[in-house]
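To start, the structure under review is shown below, and the notes come after it.
All protein chains but one are shown at their positions in the complex.
Presenting chain A:
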Amino acid sequence: MRSKQLQTIVEGAIIAALAMALSYVPHSLGISSIEILYGTVPIFIYAWRRGGKAAISAGIVWGLLDLFLRGFSSGSVFNAWQGILEYPVAFGLLGIAGLWSAAIKKRVQQHKNIYGLLLVSGITALLAKYLIHFFAGVLVWGSFAPKSMNPWVYSLIINGGSALATLLFVIIVVGLLQKTIARFINVY
């Protein structure tokens, strides 16, 4: 069974690399702090294909890549805890979409519709990720904003825009590609 484990690890690495490569695809939503994370869909497909544990590792790897290649380079790490929370932890949480892997595969085998389960798992994972960004935002903003400003409101505004844009992306793409996704996740 060694080869299946090795293939799972290597697939995770390549999917994390793809997620990172997709981060460079241009998009413009008017406000620079709002970003659609195109890499979420590859990570979700990997999560549904290989399960939660493997996907959390792939998410952590994507988070570390993002920290090295974009976080430090753009000066977005203002605090050690924020660096850990917003990169390996938040990205790793995307892998929890894989907790629904067995249920989704079962429905694929039974030729039943999987869109509902794909959405529930994807939305749960995204909410978990952006909840971490929200708390990390409070942590950072608390040390940079004037005392009269509410850090919770600021963090909600900044992270809420990206969360909604990425959520919309996942809903649309998963909806359009659900039949193809079923073929990708159906491995044993």
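Rule of thumb we're sticking to: contacts are C-beta pairs under 8 Å (C-beta built on N, C-alpha and C of every residue); 3 or more make two chains touch, one makes a residue touch a chain; residues count from 1.
Here is the rule we go by: contacts and distances are computed from a predicted model.
Its record in UniProt calls the unshown chain "Energy-coupling factor transporter transmembrane protein EcfT", which is the match among "Energy-coupling factor transporter transmembrane protein EcfT", "Signal recognition particle receptor FtsY", "Aspartate carbamoyltransferase" or "2-oxoisovalerate dehydrogenase subunit beta".
Remark: the omitted chain is touched by one listed residue; of A:99, A:131, A:156 or A:173 this is A:173.
One chain is missing from the display, and on chain A it is touched by residues 2-3, 6-7, 9-18, 20-22, 24-29, 32-33, 36, 38, 41-42, 45, 57-58, 60-62, 64-65, 68-69, 71-80, 83, 143-149, 165, 168-169, 172-173, 176-177, 180, 184.
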